[in-house]
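One protein chain is absent from this view; the other protein chains keep their places.
Up next is chain A:
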Amino acid sequence: MRQQLSIRVVHLQCMHPRSLLHGALPSSLRFALAAGLSLTLLHLPSTHGFSRWDDDLDLLSPVALAAEFSSLKSISFSSIRKSFPAIQLRPASSRLRICCAAKSETLEKVLKIVKKQLAVPEGTAVTAESKFSELGADSLDTVEIVMGLEEAFGISVEEESAQRIVTVQDAADLIQELVEAKSC
């Protein structure tokens, strides 16, 4: 039977496929990838043209994605105007696999630091999607967590960036970004 989950239209401007690999994915896509699903990316027409999906591809036009979960086995992302061929992006590709492994290691480390800081009630799972506010983190907890993350990863977090963190995943994404920026 069809399962309708909430539909979220994500409008991505000028997104290079490489940036998809580096973690700038919206959470709906990330969830899909994590679940081992294959994605079908449909593309809107653009003046610059668009031929195939590979390293040299430059997505110069906005891509509108809508997710509809028809079963747990597949997701199709369809654009509002369906007039172009589907492109398949398989999460089983090695590039994505490596990228996902690094990110999951970061997430594990972040979860460990968060659990150490917050005395989370019995039976409450702390996951990537957990919101800090829902875990009972107050401002002192938050700064302690940020400091713990800075020390563990050897990075420095700006107050403005820290303020945007809502979920544990947000923290992991920010860390990943900072770590990669540091290594460039």
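Note that in this section contacts are C-beta pairs under 8 Å (C-beta built on N, C-alpha and C of every residue); 3 or more make two chains touch, one makes a residue touch a chain; residues count from 1.
Just so it is clear, contacts and distances are computed from a predicted model.
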**Fill in**
Omitted chain per UniProt, picking from "Peptidase S26 domain-containing protein", "Serine/threonine-protein phosphatase with EF-hands", "holo-[acyl-carrier-protein] synthase" or "Thioredoxin domain-containing protein", is "holo-[acyl-carrier-protein] synthase"
**Interface residues of chain A (partner: the chain not displayed)** = 116-117, 120-121, 124, 130-131, 133-136, 138-140, 143-144, 147-148, 150, 158-160, 162-163
